[in-house]
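Here the complex is missing one protein chain, while the rest keep their positions.
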Amino acid sequence: MSDRPAVVRWLATPRFVLIAIIVVLVAVLTAVKPSFLNGAFVLAPLITSITVFTVVGLAQMMVLSIGHMNIAVGQMAAFGAMASGISFDLFALPLAAGLLLGLVAGAAIGALTGWIIARTGVNSFIVTLAMSFALLGLVPTVYSALSTGSAFVVKPEGFDLLGRSSFSSVCLAGWCGPAAIPLMVVPVLVVMALVGLLYQRTRWGRELLLTGSNVTAAELSGIPTARRIVMAHTLSGTLAALAGILLATSIGSFTPSIGDEFMLQSFVGPILGGTLLAGGYVSVVGTFLGITLTLVIRKGLELFGVGIETLNVLLGVILLVALSADRVREIRLRRGRAPGSAPGRPSGSTPDRTPDAEEVPA
Amino acid sequence: MTRARLGSQSITLIAIVVAGTVLLGIASGGDLFSPVGIRTFFQFLAVPILIGLAQMITVAVGQLNLAVGAIGGVAAALAAVLMADLGVPPLIGALVPLAVGALAGLANGWLVVLTRINGFIVTLATMTILLGAQYALVGTRTVSADNWQPLAAVGRATVLGVPLIFLAAVAAAVVVALASRYTRSGRRLLASGDNPEAARLLGISNDRSVVLAHTASGLLCGVAALVSLAALPGVNQSVGGDWLLPSFAAPIIGGVSLTGGTVAVLGTVLAATVVRLVDTARAEFQLAPAWVNFVIGAVVLGTVALDRVRQVRAERRRGAARAQDAPAVDTLEAAR
Amino acid sequence: SSGGGAEATGLDTVKVALVPGGPHPYFQPWIAAADQAKTDFGLGDATFNETAGWDQTKENDVINSLVANGYNAFGVFGVSPTDINSTFQNLKQNGIASAALGSCPAGDVNDADFCLSTDTEAAAYKAAQATIQAMGGKGVLAHLTGVNVDSNTQRRIAGVKKAVEETNGAVTLLPDVTDIDTDITTAQKAVADLLASKGSEITGIVSTAYNPAVAAATAVKESGLPISLVAIDDDETILAAIEDGSVYATIAQNPTGQAYVGSYALAKLASKECTMADPGAIIDSGSFVVTKENVATYDDERTAASEQLMKDFDADHLVCS
């Protein structure tokens, strides 16, 4: 009954399956469509999308870790981006100051959401849904009032460097980096590392997870659950704002439609990566891989120039098949040792549960 | 429903509906109660009620259905194309959305149960697939309702000034309420949603509950699609595009617990009505849609916060009552 | 139709890609026009890709993938008018010809080689004028339109407002009903609510978006109210409504011309045969009032306009070696 070796344990995680699927997909794509390896036009945009949506996924993962949801990720992103846009457009702030202002705005709206949830005890789904409606009203109104053409277009120095440049513009002694890797990966890698560290090694991260596992037990173990709830939502808002700002830098201006596409994707990444909807377990790398998988599939289909109807059908089917493969693997692993009953259910808000593992037919 | 008690949520919602109706009635100078006003109000309440119920059933079993809009869209599009391009008679065409809805729901349920993939991801995947199918069916054109005039006539029909389609939605709500109260499958479904582990130990198949819930949800989406087909000027790829958020908003504002195990049919209907009132107010006061979003957000937060305050008060009262029952201090001293 | 440079060599190296903002009936004529241009001008290829789905990031992705697949001339309807210039700059940096088709970038600068589009403000102005005419020059006008924060919508609002202002108060304009083009149910509900609350006052409706136009046509007909309705675009549903009288008029734009002439000019630019006389020029592709009278014949008028457009390109806009 000793620990299985770390490698074996890792092979059994959803992460490994995701990596395997991604590697196979990339290999197949490269073989069939060599243009997949085009640095500037395929890989760089792909990686840019992956970085932006990884941040979106992490924003959602933050609240998933306490068993909550953030339906307003997209609108929080729009709100944060709007704040940055205003600071560039109206106050002509430099890049760093504007970015900071956007992040603070995101943090503030997240903190407000978290505070409402912690204070009223109302389900996070409802509060963030209401918040998304409120921001959906606020953001376009502000854009209409403060900008011409409903967009903030002033770009401070370094804006395009962050959003639209790759390592090919970083040159040292005549040697330039690859055009396939956008500069945006740098801040995102830092963010991923910080979030990973938070959950792996710090007390706050663990307290977040335990709050997600069982909020009553957490409170009774001396964890300040209300503060952790506010904390998770604040970080979620901050990351959402970061994603919104990154998206704005990559497309070129700040518009109210930033974040429109975030909500569903934000769940897909973490869930594919193994994060539990019920709270209590997260995976930063898994979130990144989940996002990567969906975007690689999309990019591949795009390269084949499939029509929108086929694109959607294939996206859905590939997702299902890939995940079913994961299930088949799990069932094989357990063959002969049928899975036991699921442990007691978590007490957090659990909008979704797959049915309990009933005995797998032999 | 013999022992149905009005949930506190429902009472709050009834109060909001009454107050809203009165205020809006006054503001509109009575226009709201004119025949056209009444017809318009109820006509657009049918679909929100149906999709709210569709979502409610999956939430009750502890799942959710992201594909409500896509199921409805495909169901309507297929029926439209069959009637317009292949000359299928409207009477048969009317059955198509129901069949498509139920089958799509069944597929969702099976996929969840067989693959054990998270229901969120499964319905997300089927949603994308169905959206592709809907586009493949109608492309960018709008199939005109002239192709199913008898159905469109039903869509326009009123009974005592109330649109028939609204009555159909209410009938569906009644059926759902009765089924959740008086059928074994309904009770098993709720038990699975409430406590799957306990349900399993009681010999209830959670798998069957999940499949049943998704199928019923799909069927209700099919009914919503049929209603849309009858009431819309035409069907195009945008049908169902706007159903997802309202489908969640109605049951959740209506008092359904996201953790599963509860249904609140009346609450769902009332919540949909509140949202419809906000819509009507937008037209009346010619507000920008941005404001409507504000108002909906505020109403939702207000409703839940109010409910919370009441709960806390009730708890306090219970504590105080118990303290009164407890022996007085002096007699306690005597007992020592 | 005649192509000025149909025999020109080198055009077979050009692969033209037409990228609309997303699926919309407006773009459907682009498909046939692209095919036509391909055969008429002997292009290497001409493709149509609508997978962007009204999302600027996805549109950029689609364009980039097409570049990777060897397409070297792009006709793009930008999803986000404020951002599409960045995309054009990117294409230009890589020596790829680009045109804004159907919608010009916001602001005064167009970083594409040219923009061939309906003047949306002018089209909305014409539509509002047609409505006011149908209303007998006085009454209450309602304007139904799409996404409020889109700069094209702002232009349409401005166009309608201008037409109303010219009546010197004879026509009052209700607040614009925006954001109802997302889906047909939303459009229908908004129209019905509008008619229920203000139906007795309204004498004219101008819809500058597709779904509201379809919804309004049926709603006005069913309500039996004496309301004149003018729509935009010439989808078969709208044309049918004009024929049966439920819609008074529509403002047809010229998507075929945009795609056909646009592909032609793009090919000339991409093959380096020509350059733009005035890089970033903004060219109106024309808009046409369609009523019951000319519903059968307006297309001829439009074809003629396209031919004129082609001539204008050869004569004025392109400088060829």
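Letters A, B and C mark the chains in the order given here, with residues in each chain numbered from 1 onward.
Definition applied: a contact is a pair of C-beta atoms (placed from the backbone, for glycine too) under 8 Å apart; a residue touches a chain by one contact, two chains touch by 3 or more.
Everything below uses one rule, namely that contacts and distances are computed from a predicted model.
J.: So which of "Molybdopterin synthase catalytic subunit", "NifU-like protein", "Dihydroxyacetone kinase subunit DhaL" or "Sugar ABC transporter ATP-binding protein" is the UniProt name of the chain that got left out?
T.: So, among "Molybdopterin synthase catalytic subunit", "NifU-like protein", "Dihydroxyacetone kinase subunit DhaL" or "Sugar ABC transporter ATP-binding protein", the name matching the hidden chain's UniProt entry is "Sugar ABC transporter ATP-binding protein".
J.: Relative to the complete complex, which of the depicted chains are touched by the chain excluded from display?
T.: Taken over the complete structure, the missing chain's partners among displayed chains are A, B.
J.: Can you say which of B:Ala104, B:Val143, B:Leu190 or B:Val211 touches the chain missing from this structure?
T.: Only one listed residue reaches the unshown chain, and that is B:Leu190.
J.: Using the definition of touch stated at the top, determine which of A:Trp115, A:Tyr281 or A:Phe304 touches the missing chain.
T.: Answering carefully, the residue with contact to the hidden chain is A:Tyr281.
J.: Footprint of the hidden chain on chain B, which residues?
T.: 2-3, 178, 181-184, 187-188, 190-191, 194-195, 197-205, 261-262, 316, 319-320, 322-323, 325-329, 331-336
J.: Which residue numbers on chain A touch the omitted chain?
T.: Listed in rising order, the touching residues are 1-3, 197, 201-204, 206-207, 209-210, 213-214, 216-224, 276, 278, 280-281, 334, 336-338, 340-341, 343-344, 346-347, 358-359.
Assume only the chains that are shown with their structure count from here on.
J.: Please work out the Cα centroid separation of chain A and chain C, and write it as a whole number of Å.
T.: Measuring from centre to centre gives 36 Å for this pair.
J.: Among the residues of chain C, pick out those that touch two or more other chains and give their numbers.
T.: Touching at least two other chains: 23, 148.
J.: Going through chain A residue by residue, note those that touch at least 2 other chains and give them in order.
T.: Within chain A, the residues that touch at least two other chains are 140, 308, 311.
J.: Report the residues of chain C in contact with chain B in the complex, numbered from low to high.
T.: It comes out as residues 23-25, 27-28, 148, 174-175, 177-180, 182-186, 188-190, 192-199, 211, 214-215, 217-219, 222-223, 235-237, 240.
J.: Flag every residue of chain C that touches chain A in the complex, lowest number first.
T.: Against chain A, chain C makes touches at 23, 47, 49-51, 53, 55-58, 60-62, 64-70, 80-83, 85-87, 90, 94, 106-107, 147-151, 154.
J.: Note which residues of chain B are touching chain C in the complex, please.
T.: 28, 31, 34, 36-37, 39-41, 43-44, 47, 135, 139-142, 144-145, 156, 228, 231-242, 279-280, 282-284, 286, 288-290
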